[in-house]
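Take a look at this one; I'll ask things after.
Rather than the whole complex, this shows some of its chains in their spots.
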Amino acid sequence: MFANFLPKEFRFFDMFDKQAAYAVEAAVYFKELTSKGTIDEEALKKIRNIEHEADEVTHTIIEQLNKTFITPFDREDIHVLAKELDDVVDMVYTIINRLTIYRLTAVNKELAEFASVIEESVLGVECAVKGLRNMKNSKSIMEYCVEVNRLENVGDVMRDKALAKLFDTEKDPIFIIKWKEIYQDAETILDICEDLANTIESILVKQA
Amino acid sequence: MFANFLPKEFRFFDMFDKQAAYAVEAAVYFKELTSKGTIDEEALKKIRNIEHEADEVTHTIIEQLNKTFITPFDREDIHVLAKELDDVVDMVYTIINRLTIYRLTAVNKELAEFASVIEESVLGVECAVKGLRNMKNSKSIMEYCVEVNRLENVGDVMRDKALAKLFDTEKDPIFIIKWKEIYQDAETILDICEDLANTIESILVKQA
């Protein structure tokens, strides 16, 4: 692809890689927290830092995009890809922040399972994003995208089961309000990963 | 319009018709369920099948769109139209799934009323979509779009009344949590239909 010869464009790929790395950092840390089983102020501070740093990369991409005439693929796709990668980190921050606000310092088994699937999915997204700089990778990128889509379906089933169990066994409505939202947040992270997989697939198809 | 002479483009219209037909199938089935008054595992299985089939048509459209150079109207509009038609079916599945998870097997009068308005609205969308292949239909398409917009307003009033009644009469907070979300889901289906009407109107205006 012609655009690959333009040094300027490489920066977009570098910056997508950086965004993906922050998303992975957030997801790995979230899994670590849920397997430890406790969320505290320290955890919130750490994820807030990751979120801020990821934010800066996103701003740089949007700024560059507005200034750059030739882009490695569709301007709109770059915009969406950057936005969605940023959304992953934001959403991991949101869920940890909400756990703190709701004083849900003891994490349950359901959330720990979600965190594992989220980590897997974000790692899949990272591999797909890294592949983007060379269209020779398109077959393996597609496989990562299919896997991310599969994990979103896994997440749907997990959320449905977790909610059914919550409503079937829990009597305290305030507890239900809190956990219902946490499970939906967790599923939202997998939805964003699926959106990312779809965005990446459509970039591939256009360049085929 | 020149594009109408290209055989390839007709497939987009055929596929939009298919999507609309699935949306109607889902809405008609939902109304049937709510007038019978019970939701069971069988119902969930049936709506899941409709949702899967509708999904495949949507994927085909997106795939074709990425591969096709000449399209009957704006690429972005095709994308949005396909996405929104798919969202209707998804949302009908979501509401039936949620009724199952919340063990709300006995449907109330408010939801049955919603289901009637939803059916009407989706039928309006189907007529508007079918009209799209010939711009001579633009006047009648516009009338369907106006009607879909009107039904969205009807739905807003219904949701407000249903929620006011729920909060005024119900004492069990868990029951409130459940039905509040169901009513909002129902209204969301009408919102998506309104989005569809707006998308279709803007396609018409651009081709006028």
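To keep things simple, chains are lettered A and B as they appear, and every chain counts its residues starting from 1.
The rule is short, and it goes like this: contacts are C-beta pairs under 8 Å (C-beta built on N, C-alpha and C of every residue); 3 or more make two chains touch, one makes a residue touch a chain.
This one's a predicted model, so the numbers in the text were calculated from it and none came from an experiment.
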Complete complex - number of sequence copies, 2 represented: 3
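As a working rule, only the chains that are shown with their structure count from here on.
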Distance from chain B to chain A - Cα centre to Cα centre, in angstrom: 28
Residues of chain A that touch chain B when the two form their complex: 160, 163-164, 167-168, 173, 176-177, 180, 202, 205-206, 208
Residues of chain B that touch chain A when the two form their complex: 62-63, 66-67, 97, 101-103, 173-174, 177-178
